[in-house]
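Working notes, structure below.
For this view, one protein chain was removed and the others were kept in their places.
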Amino acid sequence: MSLSLSDSRYGRSGIRLLKLTRRGDRHDVRDLTVDVALEGDFGASHREGDNRAILPTDSMQNAVYALARDHAGGEIEEFALELVRHFLADVQHAVRARVRVAQRPWGRIETGGRPHDFAFARGGAERRIATAEGGRDGRAPLVEAGIEGLLLMKTRGAGFAGYLKDRYTTLPETDDRILCAELNAIWRYGWPELPYAAHYRQVRQVILDTFAAHDSRSVQHTLFEMARAALEQVPPLIEVRLRLPSQPPRPVDLRPFGMENTGEVFLPSEEPRGLMEAVVRRDDLG
Amino acid sequence: MSLSLSDSRYGRSGIRLLKLTRRGDRHDVRDLTVDVALEGDFGASHREGDNRAILPTDSMQNAVYALARDHAGGEIEEFALELVRHFLADVQHAVRARVRVAQRPWGRIETGGRPHDFAFARGGAERRIATAEGGRDGRAPLVEAGIEGLLLMKTRGAGFAGYLKDRYTTLPETDDRILCAELNAIWRYGWPELPYAAHYRQVRQVILDTFAAHDSRSVQHTLFEMARAALEQVPPLIEVRLRLPSQPPRPVDLRPFGMENTGEVFLPSEEPRGLMEAVVRRDDLG
Amino acid sequence: MSLSLSDSRYGRSGIRLLKLTRRGDRHDVRDLTVDVALEGDFGASHREGDNRAILPTDSMQNAVYALARDHAGGEIEEFALELVRHFLADVQHAVRARVRVAQRPWGRIETGGRPHDFAFARGGAERRIATAEGGRDGRAPLVEAGIEGLLLMKTRGAGFAGYLKDRYTTLPETDDRILCAELNAIWRYGWPELPYAAHYRQVRQVILDTFAAHDSRSVQHTLFEMARAALEQVPPLIEVRLRLPSQPPRPVDLRPFGMENTGEVFLPSEEPRGLMEAVVRRDDLG
Partner (left out) sequence: MSLSLSDSRYGRSGIRLLKLTRRGDRHDVRDLTVDVALEGDFGASHREGDNRAILPTDSMQNAVYALARDHAGGEIEEFALELVRHFLADVQHAVRARVRVAQRPWGRIETGGRPHDFAFARGGAERRIATAEGGRDGRAPLVEAGIEGLLLMKTRGAGFAGYLKDRYTTLPETDDRILCAELNAIWRYGWPELPYAAHYRQVRQVILDTFAAHDSRSVQHTLFEMARAALEQVPPLIEVRLRLPSQPPRPVDLRPFGMENTGEVFLPSEEPRGLMEAVVRRDDLG
């Protein structure tokens, strides 16, 4: 039987890393998780167990640590780009390299009303994401950035009505529900060498402003408005991908106990389960 | 600014469900998790908040429960197909529907040396997977099946040597390591209406036999052998996708304590982190 | 065979609850998890299956929701006390009732430089804890409060040296390590009806100030200083229990790559595993 092999990819994920930068008494920390993936001509290792084209994933992890010393203190997009350049130079059989860096938040402890120089507390589940991907075609590597895992909730300005009903529909229409969704947004930059941190903060703020101000008729509606606002207000963006797993907290029925529940007591959903996703792109890109 | 919308998808994931089938005193249970996703022309809901094409995900969940009563007691592939047919008929704006069913294992408790009729214990993390996907093009729906989350280990018959070395390589070559990887395999059937349960058991056994018997030179090598064996021995299969996140347990260095560790004490890896994946396909499909 | 039954306890844990308080356009949310446990004379249900003394845990959950409407908008200590009173009045066979309320943080989204009225983002893993426990002995219920799950890190001012060494000791002594530990602190109040929120904030700040300023010689050392500072500076406290699971991030050895690592690149520990705990109590309590 003749067998074809495709989409062969390998690498190392979940490389954990803490980078400490000391500026005198003032310290900065970056808490990073790095994923490395190589695509290429690895057929001999699959078919014959010939490993000559295979760099051990253990060596990838070592390279991440070694390069972190000089390159992980800046923006994570630049660290991802540096790693892509390294792995393309290092592994001749790789035709593409992809690196993803996720940064977990640590905030400074406030003491005496001021942020402390070297004492930190871990922040929420939100992660800042950067990915870089490059090949051997001479084109500039692709850079994307994003936010993952930020749980948002608004308790006004959201409804859901006028929808399709079938024989299994029991959900009541409402113009006042709690909208609760996890924000996962990845955006693509149209050109390289940007002030990534400033752009990250700006896109994040635009998305949050839209979430708060937007009069939401559905999760889909809010999703599109977030993407539109980001694309309109931040010129280097050419594409925004959004995934908003959601489930509105359900009002608890207190009538069996002779009580009314006028939007006061809700059962939160542990795992957001409504899944809404879309890609929004500037059309004028030629 | 003109914006295009693509890859718009919505649905409900993580619908949990226990189906109990009573055959006199003998009971059967199926512990299922269902994901539903629709693709289609949902632009109006995104752009204008017009929900007329949107069936609430709450209604999807209700439909899964209602259809489970009569359709979840058989093979999960058939339940997935039934749900795809339902959603395509139900939601006119959907151009494709995709349903994924994951089944968690429950085994019968042994009492008096025999499997009990109605007492069960939950099995391991392994899940049996079925997906069905269909559209409006008149073609038969696509059916895939698989295994996810089964952690495998072999303590002989695995090595890793002859690989590419760079300046960051410290991993020693070996012809005797512990191979430990999580099996995630999805295979596609070439035609419909198969004895799915029998095929599932056969593919699973072929993969496990290969894992045990194969003289592994790398995770890639083992991955390909598993796929090859499945495609060769189970005719309805036309494609196998494998993902084997892996990390060999590392021998603990006991030399600082004046002791030798001749392959006896290892540090297991909590999270498999080497990521190997590939798609293997029969070439003679025309 | 004669069998004694003791420590019989039952209840419901993990009751999830979102309480929304509307003050015009300004909304407040509390995201709570409630555990209820009753102790008492439940022997007949155990020995004979006679359930007359057993209130279903489902009814406990309902009571938590019903009482949440009017009592969950204030301090969690008061909600816990209200629930203890309710269950003691409700279940005559219960000799003690214990309620624990854990509050997850939601912060207001900043828009236009100001905290938004009704849009929120979930905070970190830190939870504010309150427990109340009471019986039928006429004494005032016990009230405790605390913090759980707050991961702290300081990158200066911590060492570990002068310790006991045995044949298995390989850890180098250091006067400069990263101290990283999860804060779990529960304190007991000496008298009831306190301004609980103010005390919570004050104890939390005292502990964080101590963590940052303290010159740490060990986790134990820091633990005691935190407790001491809280007991000295916040008079209603009579006891502080601290648990600080910890593991310092380990410097990555870059020497195999011809590089030095002067305290810049560390491997963070996913799960804190050093376990340090102690109870510190004011001695002058008579």
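Every chain is named by a letter (A, B and C) in the order it is written, and numbering of its residues begins at 1.
Rule of thumb we're sticking to: a contact is a pair of C-beta atoms (placed from the backbone, for glycine too) under 8 Å apart; a residue touches a chain by one contact, two chains touch by 3 or more.
Everything numeric here is computed off the predicted structure, so don't read it as measured data.
Asker: Using the definition of touch stated at the top, determine which of B:Asp7, B:Asp175, B:Asp215 or B:Glu264 touches the missing chain.
Answerer: That would be B:Glu264, which touches the missing chain.
Asker: I'm checking contacts with the chain that's been left out. Which of B:Ile178, B:Ala197 or B:Ile238 qualifies?
Answerer: B:Ile178
Asker: What residues on subunit C make contact with the chain left out of this view?
Answerer: Residues touching the hidden chain, for subunit C, are 1-15, 35, 37, 42, 45-60, 62-63, 66, 90-91, 93, 160-166, 168-171, 216-221, 223-224, 227-228, 231-232, 241, 245, 271, 273-284.
Asker: I need the residue numbers on subunit B that touch the omitted chain, in ascending order.
Answerer: These residues touch the chain not displayed: 16-22, 25, 27, 29, 31, 62, 65-66, 68-69, 72, 106, 109-112, 116-126, 150-157, 178, 208-209, 211-213, 249, 252, 254, 256-257, 259, 261, 263-268, 270.
Asker: For subunit A, which residues lie in contact with the unshown chain of the complex?
Answerer: Residues touching the hidden chain, for subunit A, are 167-168, 170, 256-258, 270.
Keep this in mind: only the chains that are shown with their structure count from here on.
Asker: Relative to the centroid of every protein C-alpha atom displayed, which chain's own C-alpha centroid is closest?
Answerer: Smallest offset from the overall C-alpha mean is found for A.
Asker: Suppose chain centres are the mean of their C-alpha atoms. Which chain sits farthest from subunit C?
Answerer: Chain B.
Asker: If you average the CA atoms of subunit A and of subunit C, how far apart do the two points sit, in angstrom?
Answerer: Each chain's C-alpha centroid was found; their separation is 30 Å.
Asker: Averaged over CA atoms, how far is the centre of subunit A from the centre of subunit B? Could you give it in whole Å?
Answerer: 24
Asker: What positions in subunit C touch 2 or more of the other chains?
Answerer: In subunit C, 256-257, 270 touch at least two other chains.
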